[in-house]
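Here the complex is missing one protein chain, while the rest keep their positions.
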């Protein structure tokens, strides 16, 4: 989870003869947040629990929507500005469910996976991004 | 428009320091349609008008949603099963507008761009996919 | 070249329209003052199989969709556009 995300491979794995649609979300490191200039971003995780939560989220997405595949990858450690921190690819017969499932998975990821983002500000200082309390 | 779509370059062009989200849609050639097995797919266009319509759609998407970039590419001629016939990438500060704009652009493309899809069936025969009448 | 009493328009046919006519392009010479509907009637006389498709077609003149029955300029390009199905 500490290397750059290989988006090309993620897309290759999502191409299926029975599918007409692949919806993809890429989260990228942004140079600002709530009015402050961000010079770098870093992610920390409870790695085994995060990996299990991502696997569970892939399965739950496939169970909840009429989609054929869902692949999710999250990068950890420093993610330079413009690089991809998270990638979700959902393949389906039709585009409606692909889009819906992809968006749902991303919202859910932010709510349920033990990963934390820290920002380092251009003017100095740093802060953990305000997040969501995990619920059992 | 007749070569394989270079998705990697499309994604590269969508990475921007001020953006935290890239929503991508890939349409892929599917091996069935309305219960019939499809062995090949081919696209035809009124090329100069289609190119202008895709440019206009990119601009309109940027005007209608708070997004930074919208890139759309459509492939013509034969598109083998599992290969990408259309790609849309939308970059934005936030994921909500990126998803919404990407989906809107795809729906709009199917309604407004003079491109036609023909299916060749495994059991023999061929047919133009039922489409939408263009409106002025 | 058309003389001063006629004009020539190019018709472009796509998808089903192209297949029904068995061609993708033709030039039609019409009396000056002719309208779009005259050009469409002329192409249907040459290719009667197009008539059935007519209610489903959109028409572009010089790459712009048109709704009314405009008077034609010399040398315009008229495209017959069946229902679209890109994506």
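Points to keep in mind about this one:
By written order: A, B and C. Residues from 1 in each chain.
Criterion: a contact is a pair of C-beta atoms (placed from the backbone, for glycine too) under 8 Å apart; a residue touches a chain by one contact, two chains touch by 3 or more.
Just so it is clear, the model here is predicted, and its values are computed rather than measured.
Note that the absent chain touches A when the full complex is taken as a whole.
Of the options A:45, A:67 or A:92, the residue whose C-beta touches the omitted chain is A:45.
Listed for subunit A, the residues touching the missing chain in the whole complex are 27, 43-46, 48-50, 52, 74, 85-86, 106, 109-118, 128-136.
By definition in this document, only the chains that are shown with their structure count from here on.
If you average the CA atoms of subunit B and of subunit C, the two centres end up 27 Å from each other. In terms of their C-alpha centroids, the spacing between subunit A and subunit B amounts to 23 Å.
Annotation for subunit A: no residues touch 2 or more other chains. Within subunit C, no positions touching two or more other chains are listed.
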